[in-house]
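Here the complex is missing a single protein chain, while all its other protein chains stay put.
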Amino acid sequence: MSKIHVTTTVNGDPVEFLADPRETLLDALRNQLDLTGTKEGCGTGDCGACSVTVDGTLVCSCLMLAAEANGKRVETIEGMAKEELHPLQRKFIEHAALQCGYCTPGILVAAKALLERNPDPTDTEVRYWLAGNLCRCTGYDKIIRAVQDAAAEMRQDHRGAA
Amino acid sequence: MARVHLWASLRRFAEGQEVVEVDATTVGQMLDALEKAHPSLGPAIKAGLSVAVDGEVIANNRAAPVGPQSEVFLLQRLKGG
Amino acid sequence: MARDDVKTGYKLIGTRPNRPDGLDKVTGRARYGADFSLPGMLHAAVVRSPHAHARIVKIDASKALALDGVKAVVTRADLPTGLTGEDLNLQDNTLAGDRALYDGHAVAAVAATSALLAQDAARLIEVTYEVLPHVTDVDAAMAPGAPVIREGVADYSVPEGMHGNVARYMEFGHGDVEAGFAAADIVREHTYKTEATHQGYIEPHACVGQMGEDGRGEMWVCTQGHWYIRRMSAAVLGIDAANLRVTPSEIGGGFGGKTTIFMEPLSLALSRKAGGRPVKLVMSRSEVLRATGPTASASMDVKLGMKKDGTITAGQVYFRMQGGAFPGMSPIGEALPCAFACYDIAALKHEAVEVIANRPKAAAYRAPGSPMAAFAVESLVDEMCRELKLDPIEVRLKNGATNGSKSSYGPVYNVIGLKETLEAAKDHPNYAIPLGPNQGRGVASGFWFNHGGETSVSLAVGEDGTATVMIGTPDIGGSRASIGLMVAETLGIPYEDVRVNVVETGALGVNEPTHGSRATFASGKAAVEAARQAIAEMCRRAAADWGIDAEAVEWKDGAAHPAGPNAGKHPPMTIGEIGSKMGSTGGPISGHHEVTAEGVGASFGTHVVDVEVDPETGRTTVLRYLVVQDAGTAIHPAYVEGQYQGGAAQGIGWALNEEYVYGADGRLQNPVFLDYRIPVASDLPMIDTVIIEVPNPGHPYGVRGVGETGITPPLPAVASAIAGATGARIRSLPCSPPKVLAAIKAAKG
Partner (left out) sequence: MRYHTPTSFADAAAIAAGATGTLRFLAGGTDVLVQMRAGMVQPDDLIDLKHIPGVDQVVQTPDGGWKIGIAVPGIVLGGHEGLVRDWPGVVEGMSLVGSTQVQGRATLAGNLCNGSPAADSVPGLIAAGAMVTVTGPKGSRDIPVEAVPAGPGKTTLAKGEVVSSITLPPRGKNGGDCYLRFIPRTEMDIAVVGCAVSLRLDGDKIVEARVALGAVAPTVILSEAAAQAIIGTTLDDAATAALAKAAEGAAKPISDKRGTKEFRIDVAGVLARRAAQIAYDRAKGPSKGSQA
């Protein structure tokens, strides 16, 4: 069973590795690239803990082969904070929007993708966008509040910058 | 003598008594005295018991005091998720 | 940062600072069970029974072992014999002996150089089964003719003549129940059922184990209690606990399900067989649902007598619960005392049996037993309130337990806050919102005992005047923040100057897990005592420096102050000054406290839910939800609210859609999140919370555990709201759309 040479960009860094043809992008990120911030909760695309973006599109990395990432641009939770935390990350801490924190990386990646498409979502839009990100601890209340607060701050910053 | 109340399904191990009087100054002495008086209670005591002494729950402390007039209720050992 | 309210005079307690582990958790740096790796590490996979009940005739691993890169296979033959009691149950569940007892029961495990290879190897292990008759439903398991799954399973408590699947029996009560029913205006009796549900933590069980030929080992594992993991794993493997060092990872949720072992010893057994190479074992979601510990399923008879004015004259329950194929796992011992814990009723009778069935070994799940009991009792109370046209909160206020009430299970309640929660619910705006067509409102109260337990905590003062706290209760929902607040409050130093670490088994005395809503209560209480010890020592150091008696020194605002008539005039000596020179004043300064913590304060809550039901499809939408619960003192209110909201969400899931579905073949039909339907973000409204603070006299800051009660009221509250919306009462959870639609049609005739 020969391996596949994969060349890709992860959080802006060029990486290459040899993937088993059956290996998922999730497993490659975690086991080959030591990017363990992306989590597995189900392996079937039902929980969203493994959310990453590939060429800007939000996907479950458990539902994609590592080989399919060849030539693509992958962004994970590890790439979210630049010099400072992304507003979503900061607001999640401030609003206590995490308890165990296991779903948090996936929710943050998904929420960031939402706000890039829709900077001013309704609560309902946030809830449906995040419906594929299961959280068992919080009842989602504080997550929704944190996303909305971050969105408001980002809109403010955007206006300030414009 | 402290009065120890047995829950209903324990009474058949104590000749049907609902209340057993024992001489004890601690929870540990009380449990030992109970088992000595009614050896059939042994498995239940070994399985783990909590007690309430004069209304206060003692989850797991053999040294907790028992007074001469104390009312003691035996409880299942409690824990949680 | 200001306190939410100022009535207590605390400086830090009641504020909402950032949690210390927050940064790691929003950046992906926090290390959970599966995030840990070691050089030379192997990966493991487990072979599981596809049958609910089968004799294991033969296990042939030769094809698996022939694969390059496969390093070890273990079966039950590799584990020691001679275990008894719960140790034997744990071993039997870790790897099946001569029989597989449920769909998903582990039969063998294999370690290889990659996870994919280990999975390939597991598929090549050939197991020959002889399928045996099975039973999975709690009532069916007690029916005449049901196959007896485990001969001789009954313990001392089971009277002669009960079904061979009955493992435990319990009965208690007080007063004259028959006289109570005779005095009632109406007496009603119904049977209620709840299906098994899973804790549904998003992180699957994961560990890395390493053990050499000398029987010494280490393990990194996601768990609620690493001393439990150590004791249980050592017992299963026949080694001494001291030879096993267990380090907890960050934990991705537990809710009771990570208080015990399921596969952890396998990593050690495989490692030992593979020449001591570390072995990582990570469950898939299907393995979690099939083979870890869901809660019990229950069938419950309830009988209540009520006067026209709402006075409850007598109550009687008979609960039947199955907790899987192993005795002692159903929560009958908790469910019965919880059944009427919210009430002060003159005559009560409680009876329960535990039944064995071909299902996985149940584990604790948030307030184990209480949600089922509440579903039965609170549903019937609601039915009788509706029949007599009485307000459900008024009826609970009329019959509710209060300070000094003798509880339904024996002890006398000291200081409790049930009535405060009921009053606050009654006064909340949600309770007055008019309902539209197809909408209904449900109310229920809930209870949990709370727990203290074995606790050991250390605290060390740093050279710079900071404090490091070592606790043994893994932090699942922000307890490091809460404990840090209490220690900072006690020491009189900034919250940011206290670091709380969850440490491994080698660093403290035995700690019980984070269970029973005990972490903030018990570890917090011990941490405060440890801080007080350190304060006493710092006062001694200051006194020695000043040349006065230690008794003449008092501690306030993070510094020693001379106090009393003979202390003389000395400028305050701060913790920083004391810490900076402690090497020359007698050595390190620390505090330590260990105790089996008593003084827990019982926890009560009241929930109000409004739902709308689609009369054509039976689908329920939760419109609004209110949780009112007594926290004693809310140390970090945001995480108290989080516990209330999370508990409510889990209870709503249990009420509406979550259930274990078994086929006629005894196999679990829905072992994936696609079909095991926990609430998603779009299913829920905001969850309103009211924190009641009736301080617990048994804790230095008045803390009551807050983790568990919140899952209890949603089951009956949601079912009662559906009854209000539709006129149809669902007495068997979940209130799934097919069931609700059928009930609506039946109610219409």
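Chains: A, B and C, in written order; residue numbering restarts at 1 for each.
Keep this in mind: a contact is a pair of C-beta atoms (placed from the backbone, for glycine too) under 8 Å apart; a residue touches a chain by one contact, two chains touch by 3 or more.
Just so we're clear, the structure is a prediction, and the values are computed from it rather than from any experiment.
Considering the complete complex, the chain that is not shown touches A, C. Of the candidate positions A:Val10, A:Leu58 or A:Cys135, contact with the hidden chain is made by A:Leu58.
One chain of the complex is left out; on chain A, the residues touching it are 1, 4, 21-22, 24, 43-46, 48, 51, 54, 57-60, 62-65, 67-68, 110, 113-114, 128-133. Residues touching the missing chain, restricted to chain C, are 119, 123, 284, 286, 616-619, 656-657, 661, 669-670, 672-675, 677, 679-680, 682-683, 736-738, 741-742 (touch as defined at the top).
Everything that follows uses one rule, which is that only the chains that are shown with their structure count from here on.
Interchain contacts link the chains end to end along an open line, per the touch definition above. Mean C-alpha position of chain B lies 27 Å from that of chain C.
Mean C-alpha positions place chain A and chain B at a centre distance of 55 Å.
The multi-chain contact residues of chain C, meaning those touching 2 or more other chains, are 199, 254-255. Multi-chain contact residues, meaning those touching two or more other chains, do not occur anywhere in chain A. The touching residues of chain B, counted against chain C in their complex, run 5, 7-10, 12-13, 40, 43-44, 47, 52, 54-61, 64, 73-81. Across the interface of their complex, chain B is touched by residues 155-157, 159, 169-173, 199, 254-257, 259, 333-334, 337, 364-368, 406, 409-414, 448-454, 512, 515-518, 596, 598, 600, 707-708 of chain C.
By the touch criterion given at the top, residues 16, 18-19, 21-23, 25-32, 34-35, 37, 114-116, 199-204, 250-255, 282, 284-285, 476-478, 636, 638-639, 641-642, 645-646, 648-650, 672-674, 678-682, 684, 686-687 of chain C touch chain A in their complex.
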